[in-house]
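Note that this complex is displayed minus one protein chain, with the remaining chains in position.
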Amino acid sequence: MKLRPLNDRIIVKRIEASRTTASGIVIPDTASEKPVQGEVIAVGPGKTLDNGNLRVPAVKAGDRVLFSTYAGQTVKLDGEEYLVVREDEVLAIIEAAADLKKAA
Amino acid sequence: MKLRPLNDRIIVKRIEASRTTASGIVIPDTASEKPVQGEVIAVGPGKTLDNGNLRVPAVKAGDRVLFSTYAGQTVKLDGEEYLVVREDEVLAIIEAAADLKKAA
Amino acid sequence: MKLRPLNDRIIVKRIEASRTTASGIVIPDTASEKPVQGEVIAVGPGKTLDNGNLRVPAVKAGDRVLFSTYAGQTVKLDGEEYLVVREDEVLAIIEAAADLKKAA
Amino acid sequence: MKLRPLNDRIIVKRIEASRTTASGIVIPDTASEKPVQGEVIAVGPGKTLDNGNLRVPAVKAGDRVLFSTYAGQTVKLDGEEYLVVREDEVLAIIEAAADLKKAA
Amino acid sequence: MKLRPLNDRIIVKRIEASRTTASGIVIPDTASEKPVQGEVIAVGPGKTLDNGNLRVPAVKAGDRVLFSTYAGQTVKLDGEEYLVVREDEVLAIIEAAADLKKAA
Amino acid sequence: MKLRPLNDRIIVKRIEASRTTASGIVIPDTASEKPVQGEVIAVGPGKTLDNGNLRVPAVKAGDRVLFSTYAGQTVKLDGEEYLVVREDEVLAIIEAAADLKKAA
Partner (left out) sequence: MKLRPLNDRIIVKRIEASRTTASGIVIPDTASEKPVQGEVIAVGPGKTLDNGNLRVPAVKAGDRVLFSTYAGQTVKLDGEEYLVVREDEVLAIIEAAADLKKAA
């Protein structure tokens, strides 16, 4: 069983970034806007442009991506929680495992 | 008697997702935004693009789909309640029977 | 004497849906948003697209249609009350006489 | 002396619809939104589309038209009051003299 | 010295319409929205459409035009006050000298 | 060292217009919206249209231009203050040195 996103939508599994500083202190979440990273699970076929062509998404399943906190909608499937975002809400692809911390 | 949707509209029959956890506890609905799943009953011919072409919908009757709670408008026909949504409000197609739970 | 709508506008005569349940109890109107059905009286030539072509409406005079309550503007002509809506405000065509009830 | 409207603008002379019922009772104006009818005095050359072509208006001088109350701007010329509306604010052409009453 | 407007902008010199009635009574200005007339002093080359072509303005220097009060921006040059409006804010060209009065 | 604006942006050096009347009285600034003039220092390559072509700006370095007070953003470089505006925020080119006064 799986989710097949439509148009330019992308299914993402959130990855909780390490919130521990170099000295080992855990930083609590703040209520401010915080970018988030995740792994791409599934990618829609892309957005149909005004001329009828399809813009194929630049991300693919398995990519680690950076997006904004308020992007997308959270859904649960088989007990797992996913995020459905539009491709344009993805800020960047993270090209190697990283200790990405949310900005204060 | 049936509803024939226009343009990029889709008629959906809501499927109440199981709200019972693995341990058998029933989770009450919350007032927060909750994605919803349903079965597609009828699909419009598609949206007319600016160049005059039609964008044929990617969903078809019988598909099980995921959409947002606030998407569309509820109508009753012959005692049955349906939801009329635009195709772009469909987040994803669920490709097998699933125990999709609404995110808390 | 008749109304000839312009562009993608449609003249509709409202049909009060039966508000009586199977057991004969009359359900009073609520103040909430309620879809409405009607019969199409006249149809404009269609919307001019950005490329100059016309998108011919998918509804025709005599069709029974479903639309939203807040769609359009009410006008009176020769003592009869009509609704003027844009074609995109029509949700669906009802393909046979139906006991369409407004959703609670 | 006359007004030559630009683009898709239209000059309309309002026609006060009969506000007397069949039984002779005069209905006072309400503060609610009220469609209005008028006679077209002059028509602009039309709207320039994104592809550079002109969309010629579907109304012509002499037509009796139906429009919304809040459409357009009122101007006075030589003691006469006119309304300047965009063609898309015209709801319909009234094809014969009519006892059009404003909806309650 | 002169102002050369860019794009679809137009330089207008306001003409105070006669505010005296036929019987000689002067009507004071009201605070309500009031259309205004003026003489066109200079016209920009026109608006560049999405396809790269230019839409040449329909007004020319010397035309007497009707526009809305809140249209444009007032500038002073060499002690003279001008109005800079976009062509689409011009409602109509007044084809002969007129006793245009602002609507109450 | 210099600023090279992107797209349809323009770098302007403000010119304080004479605020002294013919009789020598200095008029203080008001808080109301006031157009402003300046000299163009640098011009971007232009805006990319939807069809992929570039719309080359109509202003060039050295032009004296008129713009609105609230247009653009102020920056300081090497102690000099500049304004970065979009070309469409320029109202007009002033074709000779002028005693442009801000409208009251």
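Odds and ends about this structure:
In order of appearance the chains are A, B, C, D, E and F, and numbering begins at 1 in each one.
Just so it is clear, a contact is a pair of C-beta atoms (placed from the backbone, for glycine too) under 8 Å apart; a residue touches a chain by one contact, two chains touch by 3 or more.
A quick note: this is a predicted structure, and the numbers were derived from the prediction, not measured.
Where chain F meets the omitted chain, the residues involved are 1-7, 9, 11, 42, 44-45, 48, 50-52, 73-79, 81, 84.
Seen from chain A, the chain kept out of the figure touches residues 22, 33, 35, 49-51, 53, 55, 58-59, 66, 68, 87-88, 90-103.
One rule holds in what follows: only the chains that are shown with their structure count from here on.
Chains making contact with chain B as well as with chain C: none in this assembly.
Interface of chain D with chain E: the two copies contact each other largely through different residue positions, with under half of all numbers used appearing on both sides.
A rotation of 155 degrees, rounded to a multiple of 5, brings the CA atoms of chain B into register with those of chain E.
A straight line joining the Cα centres of chain A and chain C is 42 Å long.
Chain B and chain F have centres, each the mean of its CA atoms, that are 52 Å apart.
Not a single residue in chain A touches at least two other chains. Taken together, the touching pairs link the chains end to end in a line with two free ends.
Two chains count as a pair here when they touch; such pairs are A-B, B-C, C-D, D-E, E-F.
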